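Okay, structure first, notes after.
In this view, the complex is presented without one of its protein chains, the others remaining in place.
Going in written order, the chains are labelled A and B, and every chain counts its residues from 1.
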Amino acid sequence: MEQKRKLSIICFSGDFDRALAAFTLATGSAACNWEVTMFFTFWGLNILKKKPGRKFIGRSLKARMFNFLMGGSAKMPMSRLNFGGMSPKLMTGMMKRNNVATFTELREAAVALDINLIACEMAMNILEVTRDDLIDEVKEVIGVATFLRYSEDAQVLFI
Amino acid sequence: MEQKRKLSIICFSGDFDRALAAFTLATGSAACNWEVTMFFTFWGLNILKKKPGRKFIGRSLKARMFNFLMGGSAKMPMSRLNFGGMSPKLMTGMMKRNNVATFTELREAAVALDINLIACEMAMNILEVTRDDLIDEVKEVIGVATFLRYSEDAQVLFI
Partner (left out) sequence: MEQKRKLSIICFSGDFDRALAAFTLATGSAACNWEVTMFFTFWGLNILKKKPGRKFIGRSLKARMFNFLMGGSAKMPMSRLNFGGMSPKLMTGMMKRNNVATFTELREAAVALDINLIACEMAMNILEVTRDDLIDEVKEVIGVATFLRYSEDAQVLFI
């Protein structure tokens, strides 16, 4: 029997355009019956925050400030030509117009396709984000060593 | 007989410095007799546009505006220290001075080395870029699923 192909994506970036690329690749692979893991770290944690807007998260003042400024999945900026946050909205309009799945639809598809959404323990510690701050669909909170074990024989992308 | 080594590069970025890195890795691998595929998506499509400068492309007003602002291969910005577009020119001067292949030479080398230049169908739909807007050397316009099939047993980079 042939072994299942595996894809692991390290979702480091919290940019709207890069998140789109990550979820497009992930759902495309999962639809082809690959085993897909997405490991969210640093800015990527914003994609998984329960509250899509800005929220003070963390115990220390610094963490609360950073988390507020970074915001959640509805506040992701474009990596370029962001125009003060207007571009992701324009881009979503262009995606709808051309019948391409939007970011929200892609994240729902990722869950439906049983993609393994996991959060980076160390980044959560630094940014003082707790499991409760993240959406319920997150399957695990793990460290780098565990992620590496999950990614054995996988193609790995850093986005 | 040993199998040919394969490299697939997802060229997501349209930054001058990252495009340089992508083509340097691609041509270096191809020169070592690897089978190389470059998959251009989102900002990376700008690298393949026929017109190197700025041009209105697309049917809708939004797409036309985005494509104009993004421009073609001669308008790629540096990811940092861009100085209003002056840095790519300075950098090209430094490359010539030190006998390193410039971006234009690298793209020509990629074609000469028979690297598989392919464009992402979905990104073209979103940005309303057509096959005619891209250089003739682009071999195919494909979706993610096809790209994944091409990349079986390849080392894959996201740039």
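The criterion applied here is as follows: a residue touches a chain if its C-beta (ideal position, glycine included) is under 8 Å from a C-beta of that chain, and two chains touch if they have at least 3 such contacts.
Every value quoted in this text rests on a predicted model; they were computed, and no experiment measured them.
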Residues from chain A at the interface with the omitted partner, ascending: 10, 12, 14, 41-43, 60, 62-63, 66, 69-70, 77, 122, 125-128, 143-145, 148-149, 151-152, 154-158
Residues belonging to chain B that touch the chain removed from view: 5, 17-18, 20-21, 24-25, 28-29, 31-32, 34, 79-81, 90-91, 93-95, 97-100, 155, 157-159
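Convention: only the chains that are shown with their structure count from here on.
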Degree value of the rotation bringing chain A onto chain B, based on Cα positions, nearest 5: 120
Separation of mean Cα positions, chain B and chain A [Å, integer]: 25
